[in-house]
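Here the complex is missing one protein chain, while the rest keep their positions.
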Amino acid sequence: MLQNILFFVFAILAVAGAVMVISFRNPVYCALSLVLTLFSLAGEYVLLLAHFIAIVHIAVYAGAIVVLFLFVIMLLNIRREERAPGSIKYMVYLGVPLGLVLLYELVSIGFREFTDVYVKATDIGTVEKIGQALFSKYVLPFEITSILLLVAMLGAIYLSKQKLEIVSK
Amino acid sequence: MEHFIWLIPLLPLGGAVINGIFGRLLKEKSGWIANLTMFVSFILSLRAFGLVRQGVTFDGNLFEWIVAGKFHAPFGVRVDQLSIIMMLIVTGVGFLIHLYSIGYMHGDPGAGRFFAYLNLFIFAMLMLVMGNNLLLLYLGWEGVGLCSYLLIGFWHEKESASKAGLKAFITNRVGDFGFAIGIFIIFSHLGTIAYSQIFAQTDVLVKAGVVTAASLLLFVGAVGKSAQFPLYVWLPDAMEGPTPVSALIHAATMVTAGVYMVARFNPLFSLSPTTMAVIVSVGTFTAIFAATMALVNKDIKRVLAYSTISQLGYMFIGVGVGAYAAGIFHLMTHAFFKALLFLGAGSVMHAMSNETNIEKMGGLYSKIKITAITFMAAWLAISGIPPFSGFFSKDEILAKAFAYHPIVWVFGTLGALLTSFYMSRLVFVTFFGKSRVEPKVEKHIHESPYVMTIPLMVLAVLAVIGGFVGVPELLGGNNGFEHFLAPVFEGAEANLHFAHVSLGLEYGLMGISVLMALGGIWLAYLMYIRETISADALANRFHRTYTLLYNKYYVDEIYFAFIINPILAFSRWLWNFVDSTVIDGIANLLGKIFILFSYIYRRVQTGYVQSYAAFLVVGVLAILAYYLLQAF
Amino acid sequence: MHGIPISYFLILSAILFSLGVIGVIIRRNVIIVFMSIELMLNAVNLTFVAFSNHLNNIEGQIFVFLVMVVAAAEVAVGLGLIVAMFRLRETVHLDDIRLLKW
Partner (left out) sequence: MDAQWINLIITVVKIVVVVFIFMLPLVMLMTLMERRISAFLQDRLGPNRVGPMGILQPIADGLKAFFKEDIFPVNVDRFLYLMAPAIILFPALITVAIVPFGDQMSTYIGGHLVNLRFQIADLNIGILYFVSFASLGVYGLVVGGYASNNKYSMLGGLRSSAQMISYEIPMGLAIVAVVMRAQSLSLNDIVLSQATTWNFLYEPIGFIIFVVASFAETNRLPFDLPEAEQELVGGYHTEYSSMKFSAFFIAEYSNMIVSSMLITTLFLGGWQVPFGIMEALNLPVIWEQLIQILAFLIKTGIFLFIYLWVRWTLPRFRYDQLMNLGWKSMLPLGLFNILLVAVQMKF
């Protein structure tokens, strides 16, 4: 019972955070709302007994990615998003219905196919299990991710190092 | 033998790769790398030669090269008596020329590139002579053509050099075209490209009636590569390249590829008397034709170039009449003395600040003694003065030619007279008489460094004594060279019939050719040293002949008028009308159609990322909807 | 006593994913669009973990791990691009950069 209550607490926080992400005009608020969502998701992972994923999730998303977002927002000193001129503002009337239809379709799949299955006690989310899987069966993808990160790092350094001239809008 | 034989071509290739990649860094040091690879290659060739002398030959595949369906081309080599001779010439003379090049290319900024090309050339030439199938032969054949092009146009900043390179390449293409078709004919009838299988099945070609066609087409390739009439025009122009290149490619090795090829295919060629007759005719004509042009030319290297063409004609006479061993013998001695002549000419040019006009030389003997003496050794050899090497090989060919048909002998001997005359003219005008050197140049005349003169001396020794490997029985020798090569030409023997020539007649013929040689020298002596006969007066007296010869029979002009210009005009028409009007028109029309359509569709492309995302979502929704409806 | 139904997680994931999609479509600020994409990635991660639990199979969690790595790389490069774009055009609004080249 306690778990169900926790699930709903986290779920409501996550959805609230997500709604705030897409509705706040100030990007800093958006980023902080994203942190809220991410923390709630970490809670959900714990409820799913994926402890390792939960903690790595916090370290990577909350600890690094959103900090980077904040860093860039501050670096560029973006204050508020102005009201859109031109045709872009009609996107709201296109995007929201599309999202709702998508939600309907996804939910109908979830309801139909996975009734009467529940979270069960398992130990597959522990560090030992994931570590063993990562360094034996999935060692190649794991190593490839290191190359991916290296390439991304080089790309980021190159992008930020190059001299760019400001072109008028 | 196979455990080291593959190193022989691989080493020059390695040298080429190293020099090609690091040439810019190594600069002149690349010469030593090139020389090292050549030297080791030569030593290995000598070792192989030792084995071949004991009767050990090798014909096998080192690895599979190309496999496509039924066709498979192994990377196979054949080392027998014929190819080992060629390998020794290529690596030995090649090594000496490499050594010489170190001195000659000293200070040239492109030295690394030069040595890379030179090594690559040696590799290609070795592939040509060592291959045991037609494809490798063709690889080498085209490879040497490519290197020749690259090296003729080595000083590509000079327009005449790059044009000469192009000319050589295009002229060679004409011959190679015929050569390729010849290969196709053989392959389509026999289904194989390996020599051993071809030679074993020549009767199939005879039955199919294509033996003459196939051998003639192969000979067309030889005509192009070995600069025979009518495809000889590129060789004189090839003198635009650096002199060691002229020595290596355009005298000693590459141009002899045609002779080698005919000799190698002796079982095939000897089956077709028609082809043999054509070869003899072309060879004879070229020998005389080129010699006449050499008579009046004033450029030291061009005279040598015409002389090369003429000598190649002799070799073709040799292989054409069926005296394959004699042809190869002449090939070898020619390699020695012609390489020497070119290197000597290079040394002269080195001394003369790159002057090539012999009218601006004269009296050089005392100033560059080593060059002059070695040059004269080669002169005596090419003129056919006994006991220099050229005498034995040329006489061998002439003797066999007489047996084939006396008229061939007559022309050959006439050619010998011309040869000794123009070579003597060259020597006398260059090294003796009054100095006509420009004073500015005269101050700088100096002997070349040892790295250049040592190859000259080695080659001079070879030019003098090289003939003794094949002293004919007539003169008390045992004709060892011919016996050594005999196993290769066994297959052809059965098809050849030599008329018997009496002993006395042979001595007579030999005497006549020696007299002719001496006569040519004497004539030149009178004209250019004693000046009792005025060369200018003679030129005036036979004004029209002189002009004709001086302008090289207007062959280049004829080619331009009848072949090149029509092709150019046709190409222009294709360009101006067919390409720019018809084809471009079609392409533009297609483009316009697409522009029309895209004008309508591009309204979808708003440029807003969001709208693209929205389209994407619509697509996802559609797929999901399909999946949902499917399940219900 | 039952635990939490798996479908709860799936529906939560669906909601977050849809919100991410809406965010991508309606927002002009490229950084917020980026955040919406992260939201979608996280929604997918949640389903992965839920199914991993359901199927008692570790591969789902391995996949989440890989998705995180990809997300980190993507953010590093993406934010680098945004900074470069800002220096070039002084804007982070998507409708200001709708030309392919300039």
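Points to keep in mind about this one:
Note that the chains are named A, B and C in the order they appear, and that numbering of residues resets to 1 at the start of each chain.
We take it that a contact is a pair of C-beta atoms (placed from the backbone, for glycine too) under 8 Å apart; a residue touches a chain by one contact, two chains touch by 3 or more.
Please read these numbers as outputs of a predicted model, since none were measured by experiment.
Looking at the complex as a whole, the chain kept out of the display touches A.
From the options A:10, A:52, A:114 or A:138, the residue with contact to the unseen chain in the full assembly is A:52.
From the options A:12, A:100 or A:127, the residue with contact to the unseen chain in the full assembly is A:127.
The residue from A:70, A:94 or A:148 that touches the chain not shown here is A:70. Along chain A, the points of touch with the absent chain fall at residues 26, 28-29, 32, 35, 51-52, 55-56, 58-59, 62-64, 67-68, 70-71, 74-75, 126-127.
What we mean here is this: only the chains that are shown with their structure count from here on.
Note on chain placement: the centre of chain B and the centre of chain C lie 69 Å apart, centres being C-alpha means. Chain centres here are Cα means. That of chain A falls 5 Å from that of chain C.
Mean C-alpha positions place chain A and chain B at a centre distance of 72 Å.
Residue numbers of chain B whose C-beta contacts span two or more other chains: 606, 608, 610, 614, 617. Multi-chain contact residues, meaning those touching two or more other chains, occur in chain C at positions 21, 24-27, 94-95.
In the complex of the two chains, the chain C residues touching chain A come out as 2-29, 31-32, 34-36, 38-39, 42, 45-46, 49-50, 52-54, 56-59, 61-62, 64-66, 68-77, 79-84, 86-96, 102. Interface residues of chain B, counted against chain A in their complex, comprise 606, 608, 610-611, 614, 617-618, 620-621, 624-625, 627-628, 631. Interface residues of chain B, counted against chain C in their complex, comprise 606-610, 613-614, 617.
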